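First up is the structure itself, then whatever we jot down about it.
One chain of protein is taken out of this complex; the other chains stay put.
Note that the chains are named A and B in the order they appear, and that numbering of residues resets to 1 at the start of each chain.
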Amino acid sequence: MTEMQGLIAGMLLLFALVVYTFWPENAFASQKEKTRLDYLLERKEQLYENLRDLNFEYRAGKYPEEDFQAQRALLEHETAQLLAEIERMQA
Amino acid sequence: MRSRAFGFWTRVVEATVLAVAIFFSIGATDASSRFDNLGHRLMCTCGCAQLLGECNHVGCPESGRMRNELTAAIASGLSDQQILDGFAAKYGATVLAAPPAKGFDLVAWIAPFAVFLAALLGTTLLIIFWVRSDKKMQMAAVRGLAEADPAEEERLRRIRRETSEEGN
Partner (left out) sequence: MAAFGSFCLLIGLALAAYNLLAGALALRLLATGQPARISPERLADTARRAGIAGFIAVTGAAFALVWSVFTNDFSITYIVEHSNRALPIAYKFAALWSGQEGSLLLWAWLLGTYGFVLRLRHKTDVKLYAYAGTILAGIQVFFLLLLNFAAPPFSLLKGAIPDDGNGLNPLLQYPEMVIHPPMLYLGYVGFSVPFAFALGALMMRYPGEKWIRITRTWTMVTWLFLTCGIFLGMHWAYAVLGWGGYWGWDPVENASFMPWLTGTAFLHSVMMQERKGMMKSWNVWLIFSTFLLTLLGTLLTRAGLVSSVHAFAQSSIGTWFIVFMAIVIAVCIFAYVYQRGHLKTEHQLESLVSRESSFLFNNLVLLTACFVILWGTLFPILSEYVEGSKVTVGAPFYNRVAVPIGLFLLFLTGVGPLLPWRSTSLRAIKRNFVLPVIALWAMVIVCLVAGANPWKGGMFDSGRFYALVAFALSAAVTTAIVAEFLRGATVIARQTGRNLFAALWLLTRRNTRRYGGYLVHIGVVIVVVGLAGSAFNRNLESELGMHGSMSIGPYTLVNNSFTQDTNDNYNSEYAVLDVYKGGKNVFQMTPEKRFYLASGQPQTMVAIHSTPEWDLYVVYEGTNPDTGQPIIKAFLNPLVGWIWFGLAVIVLGTFVALVPSLTPATAALRVPAARGVQAEPVLKGGD
């Protein structure tokens, strides 16, 4: 490929890429702001996950009884507060 | 209960320390392995950046001669330190594969352990501090547990239902 041909190929590429970049496209994705509710639902998933894990590790024999009860009560309490807030927002 | 767990670990630590002490106290010097030992504490100076004991490329202009020097030095009855000092005097400090533990170079050896110990101490203190302050938070949370209205209880039941039996 000579230098001239190379430059022409480069020009064509440039043209194609500029057209692609600036093509008036109306279907662009809108930047939806993440809502408080989205965040709370994510948190809920995580807390559920933590609770399931706590149960599983208890059954695998890694917690003494009273320790497990206390931990579960705390986590459940935290989750319940979260659920309350979710219910308020969805109401 | 705590003290029994503690006693168990004390015994483990004691046993380990004893084993280490025995390993270190036994052992005599044997001249035959000195060449190998010293060869791994010196660098080949040909620019290959390899240890003298491991430099093997064909036609290395230095390693053969340096090995002979090392063999001669060992045969002449010099101590390890004297041999290393002799090499350093002849070829410069870069011939030593690791910096000597004196003068400013001592810093090279101290810094890693100092950093490790400082970090270990820092982390332990941090954890102790966190555990203490979290106990307080937990106490407050537990007090909050008592005041549960019917809606709250329903939520708690639902959570228990949805998480306690992990799927079969």
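Points worth noting:
We take it that a residue touches a chain if its C-beta (ideal position, glycine included) is under 8 Å from a C-beta of that chain, and two chains touch if they have at least 3 such contacts.
Since the model is a prediction, treat every value here as computed from it, not as a measurement.
For the options B:N68, B:Q82 or B:S164, the residue in contact with the chain missing from this view is B:S164.
The missing chain lies against chain A, touching residues 1, 3-7, 9-11, 13-14, 17-18, 20-23, 25, 28-34, 36-39, 41-43, 46, 48-50, 52-54, 56-57, 59-64, 67, 71, 83, 86-87, 90.
In the full complex, chain B touches the omitted chain through residues 1-2, 4-5, 8, 12, 19, 23-24, 26-30, 32-33, 37, 40-41, 43, 48-51, 54-59, 92-99, 103-105, 108-109, 111-113, 115-116, 119-120, 123-124, 126-128, 130-131, 133-134, 137-138, 158, 161-168.
One rule holds in what follows: only the chains that are shown with their structure count from here on.
Centre-to-centre spacing of chain A and chain B amounts to 38 Å, using the average Cα coordinate of each chain. Interface of chain B with chain A (complex): residues 138, 141-142, 144-145, 151-152, 155-156, 158-160, 162-164, 166. Chain A meets chain B in the complex at residues 48, 51-52, 55-56, 70, 73-74, 76-80, 83-84.
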